[in-house]
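Only one protein chain is missing from this complex, and each of the others stays in its spot.
Up next, subunit A:
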Amino acid sequence: MKDTETTATPVLRLSGVTKTFPGVTALSQVELALYPGQVTALIGENGAGKSTLVKILTGIYQPDEGQIVVDGDPVRFPSATAATEAGITAIHQETVLFDELSVAENIFLGHAPRGRFGLIDWARMREDAAAILDRIGARIDPRTLLGDLGIGSKHLVAIARALSVDARVVIMDEPTASLSQAEIEELYDLVERLKGEGKAILFISHKFDEVFRIADRYTVFRDGEMVDAGMIADTTEDKLVEKMVGRSMDAIFPTREHKPGDEVLRVEDFAHPTEFDGISFTLRRGEILGLYGLVGAGRSEVMQALFGVTRPSRGQVRLNGETLRIRAPADAIANGIVYVPEDRGKQGAIGAMPIFQNVTLPSLGTTSKAGFVRMAEEFALARKYTERLDLRASALDQNVGNLSGGNQQKVVIAKWLATQPAVIILDEPTKGIDVGSKAAVHEFMAELAAKGLSVIMVSSEIPEILGMSDRVIVMRDGLMVSEHDRDGLTPETLVRAAAGYEGEAA
C-alpha cells in the first residue's frame, strides 16, 4: 500500500475482503481506503469486481471474509439501510427513480420528514429538497414531476437523493456514462463541492481523462484482486492501463489456425437514428471477428439491427453477395444469421420451458411434420447440441430456469447451432458464467470456426477478444473507430481506442 503520502486517516477502510459466488471468486483479499475530502478512482475492466465491491459497501452483499472499518471501528452492514445509516451512499449507473413522483418525493422516498400523526410534512420536505438541490447547484423545482426532466437533471436528482441522508462516503458508479459534455462539467463541479464538504468519494470510471481530471487517488482491480493503489499525481495513464490489463492473458484459449476463407457477410454503411452510424465491415468464412468497445458504445445495437430486432435507417447487408431484406429476426434466421443475446434471462432463454423446447424453438420446422411437433426428433436434436456443449443438467425436460447461468448460456447457444447457421453473432457470450463453462464455450467457438462457421463476438473482456478473434473492430459512441489484425495487437491499443485516449504509445 502506498498510503504513506498522507497523514489523514481514512473514513472507511476495507481489508482482506473476499466474496465468492458458486464457481466464481468475485473479490479476493481486496484492500481499499477512502479519505475525507478526497476522490479515489476505482479502475478495472468489466468483471474485475468493481460492482461486487459497491454492493458490499452498500450492504447488498455480505463479504465472506475480511473487515469493513469505519472511523477505526469494524462494522457490518447486514442491510442496505445499515450502510445508509453508517453514512455510505451510492449513486448507481441506473438509479431507480420514479417518473410519476415529484423531485422532492424522489429525493426523500423512504425517509420523508414526518409531522403530526406520522403524516408526511410536505412543506418541510419541499424546503429540504430545495436546500439540497441548491447545495449541489441544481436549478430544479422540487415540485417538478421527475418524468418531465432530462436524463442529466434526473442524474442530479439521484445525487440529491444520495445526499439527502447525511452521507460521509459517496460512491459514484460510472456517473458520466449517460451524460452530455455540459452535464459532465456540472458533475465535476459538484464533485469538487463535495470534496470541499469533506466527503470521501469513490469514483468508478472507465474513462481515464476524467479520472485524471478529478481523482486524488486510485485503486486498480483486476480479476477480483487489488493490483495497485496510490496517488494520481504519481502515475500516468500508460501505467494505469498496464496495471488494469496486466497479465490476465494467462487464461487459456484454444489454439486456432488463422485461415479465414471467402467473404460471407458484408455490412455497408449501417446507420440508426440514435444508436450508431456509418458501420461497414466484412466477415469471412471460418473467421472470428471481435467487436470491442465500452458498454454503451453501440455494439449490441448494431448486431440487433443486423438480426432484425430493430430496423436500421440506412445501409445494406449482403450474404454471399446477395442483398438481404431483414425485417424481423425470422428473416435473419431464415438466411442463416443468428444472434445469441447478451441478456440471457430476457432475450435468450425461456426459463419456464424445458431445455429441449428451448433448443428446438427456432428449428421447429425441421423437427416437425406437417406442423405437428415430434418429441422424439426434438429430444434427438436437443441432445446432439447440448451434449457437444457439455451441458450439465438432470434431464432434457428440466426447465432452463433451474440451470446455472453458464448452463443456460449453453442451452441458448445450442438453440442457435441447431439451426445450422452460416453466421453466428455472440453478444458477451461468457459474461457472468463460471470458468469451466467459459472454457467450454471458447473451445466450441474455435471448433465451429474451424468447420467454416463465421462468428462475430461482441465482448468487453480484453483477454477474450485477444484470445479468440482473428480480427478486431473497436467501436466508440456508435462509430467504428478502428480495425485491427490479431497479430501484434496489444491490450493497451484496444483500451486506448475504446476510451478515446490517443496518448503516446510509450
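In the analysis below, contacts are C-beta pairs under 8 Å (C-beta built on N, C-alpha and C of every residue); 3 or more make two chains touch, one makes a residue touch a chain; residues count from 1.
Here is the rule we use: contacts and distances are computed from a predicted model.
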item: Choices "Autoinducer 2 import system permease protein LsrD", "TonB-dependent receptor", "Multicomponent Na+:H+ antiporter subunit E" or "2-oxoglutarate ferredoxin oxidoreductase subunit beta" - which one is the UniProt name of the chain not shown; value: "Autoinducer 2 import system permease protein LsrD"
item: Absent-chain contact - pick from A:8, A:330 or A:450; value: A:330
item: From A:321, A:371 or A:488, residue that would touch the chain that is not displayed; value: A:371
item: Full-complex contact with the absent chain, from A:289, A:403, A:424 or A:449; value: A:403
item: Selected from A:341, A:429 or A:463 as touching the chain missing from the view; value: A:341
item: Subunit A residues that touch the omitted chain in the full complex; value: 307, 309, 328-330, 332-334, 339, 341, 346-353, 356-357, 361-362, 364-365, 368, 371-373, 379, 383, 386-387, 390-398, 402-404, 407, 415, 436
